[in-house]
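Just one protein chain is left out here, and the rest sit where they should.
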Amino acid sequence: MSPYNALIGGVTATLLLGFAAQAQSDTLADIRERDVLSVGIKNDYPPYGYLDENNEIVGFEIELVRYIANELLGSPDKVELIPVVASNRIELLNSGRIDLIMATLGVTEERAQVIDFTEHYVSAAGASVLARQEARFDQWEQLEGQNVCGIQGAYYNRTLTDHYGIRLVNFTALPEAYRALQDNRCVAMVFDDMTLRQKLGEPGWEGYKIAVEPYEYLPMAGGVRKGDEAFLDAVNAAIVKAEGEDRLIDWEGEYDMPPSDHIAARAEAARAVAE
Amino acid sequence: MLTDTRYQRRKRLALLAILGAAIAWIAFDALLGGSAEWARVISRLPLLLTGSGPAWSIQGGFAFNVLMGMLSMAIATLLGLLMGIALLARNAWLRRGAFMIMNFLRNSPWIVLLFAMLYLLPHRVELFGTTLSFSPFFKAVVGLSLPTAANFAEIIRGAVGSVHSGQWESARSLGYGTAQIYRQVILPQALRRMIPGWMNLYALLMIATALATVTGVQEVVTLLRTTLAMESETALVYFYLTVLLMFFLYCYPIALLARRLENRTKGDAI
Amino acid sequence: MTARNQSLIELDGIRKSFGGNEVLKGISLNVAKGEAVCIIGPSGSGKSTILRCINGLIPIDEGFVRVGKHRVHEIRHERGMRPLRRQVAMVFQQYNLFPHRTALENVMMAPVQVLKHDPGEVRERAIALMAKVRLAGKESSYPGELSGGQQQRVAIARALAMQPEIILFDEVTAALDPETVKDVLTTIRELVEEGMTCLLVTHEMRFAREVADRVCFTDHGLIVESAPPAALFDTPQDPRTREFLSQVL
């Protein structure tokens, strides 16, 4: 076969493939018809969503998802939990595979152009840096040109490489990034501050510390398709209701998260609105 | 020098000895308490095999790989047959078109095709008022079946081409028509030669189902990687070996059988 | 190592089985220097196996094989066979030329690579041999580009290039088209006339009668009858010979 033939074939095939159409509909009506809510969640990300000893998916966000399902469809079990990773969750939402992202989704401007955010149920510190106790750096700038483990699809990746000149070694899954850090494939690992702090509490991580503090704080929210007003309102109403009932504070305790001012403040605000 | 049969017998014995030693080592390690790592592996085995906890309902895991492999093979066989027929068609445009599509699919990496399918196929389509939803599982099946179909078409073409041209001449001189020659003379012989290739392709496809991990399907590699988040470092090697062994135990017998069939058809008049 | 008689090739009581099938059941045969002996007989009577026992391609089970000063049945290693193979060349039914080399290279390869002769000198010899088998001008053709008869003549040239004392011909015309058979037979006849010791397995009865000094008839692993061609063809003694000849002549 000549390369010419292959090229022509390739171009034709690419153009044909390009015709793919995408469905758009009213999600609220849709899920009521299907009687199930499809939610993209994390299953490798304690405390938000992870597998417990019985191989069940549990976590802070999972509780919230079940609460919302109960509000919208009348049962916490009318929910289809679909594990997603940072690099595919928006695509899965926009092509209709899932109705809602509840997967540690940070609120950023770039994302706001392609999806709508729900109420910001958690405010998490942005990325921080986990490294060995002996590490001598404590500023982002000091990491320039160093190998740092990260995760593909994290929103801060471009800032870190472009602005701070860090050489990111990006994995698709979190466990593999931890493993690589322990194997000393990288001098440090960059990820959401909350998760890293939680990791420090686990056995085997005594020799590590948060070496560099986050350079920004970032609210986390659910994500829905753009222009899906009715559904967005319904989800928001459910979140605010949960906040007003102090459920988020309960879950914080249940999953060993440090008490957050943001959640407490929102609980107050929710009650104020309700009264 | 040893005679051929004695040589082969010794070689087979050596192979069995190595395998036996490996099994004995695992058995000692796992069952006689040689290490705690195998105990960890065994506790996670239901998850890795079926994607569910102790309940043994099939929600993913290696069972998904098997299922994906079978569904993709079914689709690929059908598509490949159509493509193969087009490759042998008398219409030059049809032939050229099929050839181009086949080469395109054969020259693209499986993992890239899988990704492309993931984003290309809609997740839900409305058809005659009913909503069909395309799960990542379904998309992975489609993504895997495309290159497999192209490879199968090539196998068909090769098998038909390998039937000696003298047979065409003799069949034609006996007054057979083209379609008749295909049906009565060529296909019965070509089919015998296709079967080993088809089986090898299935083994290849089965191995490729591991790639579905990039589409987020909860198949065995995905579950392996998730599970390892909860396991200690020392168990790592054991978990990887276990999953590698799953694939090997499934694919090796198929490859072996294919080779045996291949050797049998080699004696056919060519 | 002493010879038991003055012949160049001496076979005595050779037995050979493949699996449970006894192909040679006690073959004895002497070939003198310069003699041309034809072996005829029905298919499967062990004719080709006799040739392969002589140059050691097949080890025998029982018996005595001597070629010149080499006691073939006593040689255990492939390495030990090499001096013998230089003395005995062989031409095959399927020509067995090396497809990756041109005709001339096929002729030159073994003398240069095995005998370590000077390439320049071998080249001259090879060109002369190509002319001798009437293939001048085909030197740079590949085997795949030559007809069967031409390939067979290259194979004969290849055998001659080793400057052997004996050439074994194994049904060399059986796979050829009738019109090319003649060229090959002419080449062989010339060799016999030049005094080359030849042992031929053949189905060409007329040719055997013309060129052979002696003809052996084999059947079921035994040499049934051995005589000068005129005697064997005109007044066969054994009923099996008569029956065979009545079928093929």
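When the chains are written out, they are named A, B and C in that same order, and each has its own residue count from 1.
Please note the rule applied: a contact is a pair of C-beta atoms (placed from the backbone, for glycine too) under 8 Å apart; a residue touches a chain by one contact, two chains touch by 3 or more.
To be clear about the criterion, contacts and distances are computed from a predicted model.
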| item | value |
| --- | --- |
| Undisplayed chain, where the name is taken from the UniProt record, one of "Fumarate reductase flavoprotein subunit", "Oxaloacetate decarboxylase beta chain", "Cytochrome c oxidase subunit 1" or "Amino acid ABC transporter permease" | "Amino acid ABC transporter permease" |
| Which displayed chains the unshown chain touches | A, B, C |
| Option touching the unshown chain, where B:I85, B:A116 or B:L187 are the choices | B:A116 |
| Residue of A:Q142, A:N170 or A:S260 in touch with the missing chain, whole complex considered | A:N170 |
| Contact with the hidden chain (one of B:L87, B:V214 or B:A229) | B:V214 |
| Of A:R179, A:K199, A:R225 or A:R266, the one touching the omitted chain in the full complex | A:R179 |
| Those residues of subunit C which, in the complete complex, touch the missing chain | 55, 57, 78-79, 81-82, 85-86, 88-90, 92, 94, 96-100, 109-110, 113-115, 141-146, 155, 158, 162 |
| Subunit A, residues in touch with the chain not shown (by the definition above) | 1-3, 5-7, 9-11, 14-15, 17-20, 86-87, 90-91, 110-111, 114, 132, 134, 152-154, 157-158, 162, 169-172, 176, 179-180, 183-185 |
| Hidden partner chain, residues of subunit B it touches | 1-2, 7, 10-12, 14-15, 18, 103-104, 107-113, 115-116, 119-120, 203, 207-211, 213-214, 221, 225, 233-234, 236-237, 240-241, 243-244, 247-248, 251-252, 255 |
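As a working rule, only the chains that are shown with their structure count from here on.
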| item | value |
| --- | --- |
| Chain-level touch network, classified as line, ring, star, complete or other | other |
| Most remote chain, CA-based centroid, reference being subunit C | A |
| Rounded Å distance, subunit A centre to subunit C centre (Cα mean) | 83 |
| CA centroid of subunit A to CA centroid of subunit B, Å | 35 |
| Interface residues, subunit A side, partner subunit B - complex | 1, 5-6, 8-10, 12-13, 17, 20-23, 34, 43-44, 50-51, 54-56, 82-85, 88, 91-92, 95-97, 172-176, 178-179, 182, 204 |
| Footprint of subunit A on subunit B - complex, ascending | 47, 52-53, 99-101, 103-104, 107, 116, 118-126, 131, 133-136, 214, 216, 218, 225-230, 232-233, 236 |
